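Every protein chain but one is kept in place in this view of the complex.
Should a chain be cited, it is by its letter among A, B and C, assigned in written order, with residues numbered from 1 in that chain.
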Amino acid sequence: MTGVVERTPAQRHLYPRVVRFADVDSQGHVNNVRFLDYLEDARFGMFHIDPHNAGDEPFKGLVVTRHEIDYRRPLGFRAEPVRVETWVTEIRPVRFTLAYEIRDDEAVYVTATSVLAAYDVERAAPRRLSESELAYLKRFSA
Amino acid sequence: MTGVVERTPAQRHLYPRVVRFADVDSQGHVNNVRFLDYLEDARFGMFHIDPHNAGDEPFKGLVVTRHEIDYRRPLGFRAEPVRVETWVTEIRPVRFTLAYEIRDDEAVYVTATSVLAAYDVERAAPRRLSESELAYLKRFSA
Amino acid sequence: MTGVVERTPAQRHLYPRVVRFADVDSQGHVNNVRFLDYLEDARFGMFHIDPHNAGDEPFKGLVVTRHEIDYRRPLGFRAEPVRVETWVTEIRPVRFTLAYEIRDDEAVYVTATSVLAAYDVERAAPRRLSESELAYLKRFSA
Partner (left out) sequence: MTGVVERTPAQRHLYPRVVRFADVDSQGHVNNVRFLDYLEDARFGMFHIDPHNAGDEPFKGLVVTRHEIDYRRPLGFRAEPVRVETWVTEIRPVRFTLAYEIRDDEAVYVTATSVLAAYDVERAAPRRLSESELAYLKRFSA
């Protein structure tokens, strides 16, 4: 493989998410708004719970500044969790972009992207991402 | 008015929305997911409650296939409702696109667009928009 | 009026509540958990928005310490709001009890009671109700 630079594929953050009774609306499928909860739960796992459990410092304040979300196929009640797969597609000094798939082994139900800005909650102002935050993001970036 | 084609500006659907206690998260602002509720409430007013109150037939089934949403400025607790303004930017035989602003007279907090597809709930299949649905959409279209 | 003590009936706080699309679950009725939102919205109107609009000081921190709630008849989609009627059944120096009916002119859907304790959010500790808070509560008490 001389001369070939192999790019490591981005490591995806995997978050198993139960389909809750409350997620399913009167039309019998997980409601479009509720899928944003799935993304929030996955981010909370990725940026708060996982670093905490690993003994790392969790991320300081983050705010969502944009979402794009596409509903690709309906999801109904099921006993098995679905999987929120999350990875990082862009890193800037003060913000970054996430991509997601909500899926199982058979199908992708939702794809989405979010832009998150680093935010200083106490000063109510933007801030720069710290070195340790940037290093963590790079682990999920191609 | 010789030679001048005046375009009637799109009529916007106006939906006053109370900022609920449950909308505000631990960072002190309306949570990004909750704003999707504001859009859903406005659509439910526009496509079900208003037609019903006017003696018209409400829309048959609709499903959201895509959202884009930009969070432009934080919104906190307040006694006055905000206003969800909604209008139609594209109409196709089987789907249409909405644009929204969540705002008051001073500021715009959120802008968004949604693509909605006509859906036959009983057959669980796409359908075409009816004549009366198309006519209703045109009232909110430039 | 000799010998007759007339009791003024308690003034009830009236809060009109739209049945939101998100309130109705996959069984076609307003979900039991969502009715607690109706109670929260009514309390937020009663203790924050109404005093604010009247130029009074809103209540300081309150925390719910208990709910009892009975679901008397199912409620489905409807264009007309229901009414949350709230009144005060007991006042103590550090807590009070509310009773509610969620209803319209034809039927009562839910009855409930809540115990609320006065709470100092900054000190994270119980506190006594202020004179102006007690006076406000008495207006809704028999």
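The rule is simple: contacts are C-beta pairs under 8 Å (C-beta built on N, C-alpha and C of every residue); 3 or more make two chains touch, one makes a residue touch a chain.
Note that this is a predicted model, so its numbers are computed, not measured.
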Touch with the missing chain holds, among B:A22, B:V63 or B:V108, for B:A22
Even though one chain is not shown, chain C touches it at residues 27, 32-33, 36-37, 40, 61, 63-71, 74, 121
In the full complex, chain A touches the hidden chain through residues 18, 20-22, 37, 40-41, 44, 48-49, 52-53, 77, 79
Listed in rising order, the chain B residues that touch the chain left out are 21-22, 24-26, 28, 31, 33, 77
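As a convention for this text, only the chains that are shown with their structure count from here on.
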Residue ranges of chain C touching at least 2 other chains are 21-22, 77
